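The complex is shown incomplete by one protein chain, all other protein chains being positioned as in the whole.
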Amino acid sequence: MKFISDNRLDEMVNSMDAFSSKGISRRDFLKFCTAVAVTLGLPLEMGAKIAEAATNPKRPPVLWLTAQGCTGCTETLLRTNHPTLEKLILELISLEYHETLLAGAGKQAEEWRENAMKAYKGKYIIVAEGAFPTKDKGIYCKMGGKTAVSLLEEMGSHAAAVIAIGSCASWGGIPSADPNPTGATSAHEVLKMKGINTPVVNIPGCPPNPYNFVSTVLHYLTFKRLPELDDQARPVFAYGRIIHENCERRPHFDAGRFADQFGDEGHRKGWCLYKLGCKGTETFANCPVQLFNDVGSGAWPVGTGHPCFGCTEKGVGFTLNLHATASPKYITPPTFFTEVYPGKEVVSPGVKAFAAGVAGAAIGAAGAAMLLGLGKKDKDKKDEED
Amino acid sequence: MTMNRRDFLKTVAGGGGLLLASHVRPAEAYMPKELPPEAVGILYDATLCIGCKSCMVNCKIHNSAANGALYSKDAKGLPYEFTTQEKIWDAPNDLSSKTLTIIKAYRSGTGINKDSGDNGYSFIKQHCLHCISPACVSACPVSALKKDPVNGVVYYTENRCIGCRYCQLACPFSIPKFEFEQASPQIRKCQLCHHRYAEGKYAACCEFCPTGASIFGKVVELRKEAQKRLELQARAEYDYPVQTVDSSYKMRRPVSKYVNHIYGLKEVGGTQYLLLAGIQFDLLGFNKEITDTFLPDLTWAYVSKIPSVIGAVIAGGTLAWVITRRHKNKDKEE
Partner (left out) sequence: MNRKDIKMMTPVTKVLLLIMGVGFSVSLYLMIFGHGASTNLNDMWPWGFLIGSAVLVGVAMAAGGFIIAGMVYILNWKKYKPVVRPAVLTSFFGYLMAATAIFLDIGHHFRVWHPIVMWQVNSIMFIVAIHVVLYTTTLATESSPMIFEKLNMKKALNFVNKIMVPVVLFGVLLSILHQSSLGALYLIVPSKLSPLWYSSKLPHLFLVSAVMMGLSMVSFETIISTKAFKHKPPMDILTGLARWTMIVGSFYFVLKLWNLITGPGIGAAFDGSVAANMYLIEIIIGIILPLILLSRKGLRNGLNGIFTANILVITGIIVNRINVGIFGLAKYTSRSGFDYFPSWMEIAVALALIALAVFGFKVSTKYLNLFPETSH
């Protein structure tokens, strides 16, 4: 298959000298676009189209709004190599506002934001990071005197799209964990509450795989629409399958080979971590496929020997006990086979016992009848005389 | 007895007439003996089967949909069978009210040679064979099991079934399974996904079989395909069709050594599920006592004589009564 192998990608990365790239050759650039196409599950020919969109001078403006976030979702973008973070923000998109990365501060920053909103009204994209507290009128997160909720409302109402990056923005994440004292809510729920219809796409994960985000953005740039989304507004190319369906340890699960304790023989042999609480059977994500940090196979939690805790999945991550066994979503047969023809030539024990019982009763009845009946000759004659 | 002979004869004739004047149309009485005109079925080639169980998974998914053979209106999710201690697999041990098809494995000795009887192993896919003259259809007292006269699918109509389980006894392959665990039980068995035909689809097991071990098609063509395979040389290369017998998507691979027999061609008078394998079929779970006889014929041999018995008893009985009554007239107590 025409595909960029991990080796090739490594080569590409090394030759690019990622952290101080001054320019990328056309060839390498096309390669990275192809890689993005592959991540999105698109035909390879789409790579060229993505390249075109990515080099379009009219880069769409992006306003990055962080609320109850840890900035981990921003940091995750540091782990991409195709494109690198600076390639992304300097050349692919026009990052108009990002609290962590922007140079200015205070009133200037806010003014800049408002100008960008006015200038690109209806065209800018919001990236929402972190959850939005709704309790007590949302006072638990404020930027520039405004609550995060009101900021999202203001910014979201004139945005072309909202990309909620990370579990917190997608469904509430860690701040929303029981007892959720701040009323942390997802971006899309806040928008729904406020009656704003801007299309939202959720990229859950803690942090999400950066390629999920980047590919979604590039898809939007190329095709001017969001990729296919599931019923939770997550792109299907990344969140369409549960971890279990792509996990390299799946054969161990199917064959019943489980690690029972950290460090035991099964664990050291790389067996399935289901019994250690792996939530891969009920978590939608592409971690085993996409992996993290472009360092090759095994670069994901399960690969390192720790069970998945379902960080992308509402109701699983930060909700279920880390080491409690998961409820599998799609249940399939194991690798065990029933013996086709036991070919037991002996009658089953229950039936045998039943036969013995019937036989015993029959013989007993017959025996009793014979003994009583035939031993009664004298009495019989006496009866007939009466 | 104060009845005179005339009255007696009238009553008997009337009663007998009622019995004989049943609304049985003779045509209905005969079970089919030939392949229906558009008979469809499945050809399973055990030498292509890799035991992936995709057929089992997809059979369960697609038959749990509305009108499917596993459909249940108050079902919460698919009818999984948690038969192991760790309740995490759908692990049926056999066909059941929740599992309409199953892959089982045969092993001899070390079990390393595929489709060989010598230190070998093979898979076998078990489900309803959709016989041409089904014993279950002839056994069902209320026609809950019927054979479609056009495509030959043996299908089940739930609201007729009384739950007598005679079909379970009658089927020589012991296919129909009963929902013992339900208070309102149904019989469950493969119905060749006939609920999907209207949308141009076919048996899910064939649609999702990755190797072409299960292929769907018209039985006449499946028979030809099976015969063709038996005539191939072992280890020659052949383009096996995948999904359907007339599919253009083929997989080229070497031919395995087959047992020279198409199971289902003649057994019980012929079935619409045909099998090929590299292992003797009685080792793959088929009862070797099964012959080529049409099973409903065995019952019809009795049923067809009923009218004559009725006639004979009524005639004979009347005669006996008349004769003996005349004799006993002298000894009448009244």
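Which chain is which? They are A and B, in the order written, and residues in each are numbered from 1.
Operating definition for what follows: a residue touches a chain if its C-beta (ideal position, glycine included) is under 8 Å from a C-beta of that chain, and two chains touch if they have at least 3 such contacts.
Being a predicted model, the structure only gives us computed values, none of them experimental.
Under the touch definition stated at the start, the shown chains contacted by the missing one in the entire complex are A, B.
Residue A:Lys352 is the one among A:Lys192, A:Lys224, A:His323 or A:Lys352 that touches the chain missing from this view. Touch with the chain that is not drawn comes from one residue among B:Leu70, B:Ala135 or B:Ala204, which is B:Ala135. Take subunit A: the residues that touch the chain left off the picture are 341-355, 358-359, 362-363, 365-366, 368-370, 372-374, 376-377, 380, 383-384, 386. The set of subunit B residues touching the chain not shown comprises 1-3, 7-8, 11-12, 15, 22-24, 28-29, 31, 94-97, 135, 137-143, 160-166, 168-170, 172, 174, 177-185, 287, 289-291, 293, 295-296, 298-303, 306, 309-310, 313-314, 317-318, 320-321, 324-325, 327-328, 331, 333.
Definition applied: only the chains that are shown with their structure count from here on.
We define each chain's centre as the mean of its Cα atoms; on that basis subunit A and subunit B are separated by 44 Å.
Listing the residues of subunit B that touch subunit A in their complex gives 51, 53, 56-57, 78, 80, 84, 86, 88-94, 102-107, 123-124, 282-285. Of all residues in subunit A, only 253-254, 256, 274, 281, 328, 331-334, 336-341 touch subunit B in the complex they form.
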